[in-house]
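What follows is a single structure, and I will ask about it in a moment.
Removed from the display is one protein chain of the complex; every other protein chain stays in position.
Each chain gets a letter, A and B, in the order it is written, and its residues are counted from 1.
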Amino acid sequence: MRYLRLLSIFYKNSILKELEYRANFIANVFMSILWLGWAIVGVSVFFLHRDKMGDWTYPEVLMVVGLFTFFNGVMEALLRPNVGAVIEQIRDGTFDFVLTKPVNAQFIASLRSIIVWRLVDAVIGIGLIAYALGQLRVTPTPTQIGFFVVMLLSGTAIVYAIWLVMVSFAFWFVRIDNITELFYAFYEAGRYPVTIYRGVVRVVLTYIVPIAFVTTFPASALLGRIDQTTTLVGFAFAIGLLIASNRFWKFALRYYASASS
Amino acid sequence: MLTKYFALMRRSLGVMLEYRAGVLIWMLVNVMPLVMLAVWFSLAEDGPIGGYAQADFVSYYLLLTFMRQMTTVWVIHELDYDIRYGNLSIKLLYPFNPIHAYMSDNLADKIIRLAVLIPLGIVAAFLFPMMRYELTPLSVALMLLTMAAAWAMRFLSQYTFALLAFWVSEAQTLHEIWYAVWLMLGGMVAPLDLFPAPVAAIAKYLPFRFMLSFPVEVMLGRLTADETLLGLAATAFWLGAMIVAYRWVWRRGIKQFSAFGA
Partner (left out) sequence: MPGSIPIRVQNLCKYYQVHQKEPGLVGSLKSFVKRKYADVKAVDDVSFTIDAGEIVGFLGPNGAGKTTTLKVLAGLLYPTNGVARVLDFTPSERRAAFLRQITLVMGQKQQLAWDLPPMETFLVNAAIYEIPDDQFKKTLAELTELLELAPLLKKQVRKLSLGERMKCELTAALLHRPKVLFLDEPTIGLDVTMQTKIRQFVAEYNARYRATIILTSHYMADVTALCQRVIVIDHGKLLYDGDLKALAEKIAPHKLVRVEFSQALDGQRLEEFGEVVKMRGQRAELLVPRDATSDVAARMLAQLPIADVTIEEPPIEDVITRVFEQAARARAERGEAEEEEE
């Protein structure tokens, strides 16, 4: 309850801050559309030459692109300004103020701010998913929607856990402000259904940098391609990662060196 | 000037070696060509796509990875920051144009990348024996030349976009648009041959191709002599245009900077 109240104050402040830079809104909408274009071009080129990617049709792949765009928005709005900013705070020492507050440090570090404009991407992503469903002339069943929501939440949790672990490394190596860029580099692979990848790449994208859980699996859920078991496994995987990342974060905190000046 | 470059590069090298984790991560960040390779390689399993078989994709994207690494430029972030927070004033006190300081910084990074990439390239040659290139002295020389030009164009275009920070605060956003188009039309998503004919026909003459994939195309031996010559002419044209644009913006920007400060 108290944490909810804190959250509302945090977000109110973030929105106030964003209103100071209104021009950013238009720039963001424009960029979102451009990046969506880039993502669509990336798959369309292929469909010029073939009519199926693996066993995915064009609208089905568009759903994956929609999820890719959606999560991009989520990361930009919620992860980059929070967990992503921790690295910078560690470097200039202002992380001190997070640690001296009588509130769970992970809570503050993870949820203090939100860049609302970036949610534009999330909205566009959902729009694309809806469009793809329309093209497919499919109405998902309530069960499929249920699986989809579970997978979406699990995906969010997984992405968050990965970010938290990445950022925790900054407690040892102060100069790794680019580690989140590394994640984005791998994330690019999530624009395509994971089933098209072969061998090692697929294993990496499913279990090591589990981007499959973020884009492919929710799309599969909506298309009725995964069952209860897969959904549950995904959910359990997400919970496991959350717990592991929390442990790692706590362990890393001990190595905080608190840069002076 | 050359001694200054060596001195500046020495310092940059020192700094980079100090932060080794950061340097290695930056290299890993440029894996997008490999991601695209994984995609096309898997997709071409059932036969060539638009004239590209699996082996062709391997040849294309592995060399493209090398190009991507060797033409990596990040000056937009540095210069935009320096202009907006007034750090440029310090660099203006150097007895030479500050662009040389940023350039030598970038070249130092290229030395480190080469040191890592050459051994990796040898390993790749063993791992992927299907790689096929046109290995003649002329094609290699042309590749090195066009690669240098690609780097210069990437650098100059970013630098010029960064200079817009003299007037607007969204220089990085404006550059992002340019960057997105570069990714699409520079041969990253797919070799330009795979694009719809009308798009490919236009993209062949736009600057983006010469900022990434052209040196690779030279090495793949898919270009006719005429196409190669035309490409070289276009490279020269765009490089010249970017130099002119940079000079023009720089001169006006400095006036603006000294008139209003930062």
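Assume a contact is a pair of C-beta atoms (placed from the backbone, for glycine too) under 8 Å apart; a residue touches a chain by one contact, two chains touch by 3 or more.
All figures in this text were calculated on a predicted structure; none of them were measured in a lab.
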For the chain left out of this view, which of A:6, A:27, A:153 or A:239 touches it? A:6
Missing-chain contacts on chain A, rising order, are 2, 5-6, 9-10, 13, 16-17, 20, 92-94, 96-97, 99-103, 105, 108, 254, 256-258, 260-261
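Here is the rule we go by: only the chains that are shown with their structure count from here on.
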List the centre-to-centre spacing of chain A and chain B in whole Å, with centres computed as mean CA coordinates. 28
For the chain B and chain A complex, residues of the former touching the latter: 19, 21-22, 25-26, 28-32, 35, 38-39, 41-43, 45, 49-50, 170, 173, 176-177, 180, 183-184, 189-190, 194-196
Note: in the complex, chain A contacts chain B through residues 23-24, 27, 30-31, 34-35, 37-38, 41-42, 45-46, 48-50, 53-54, 173, 175-179, 181-182, 184-186, 188-189, 192, 196-198, 201
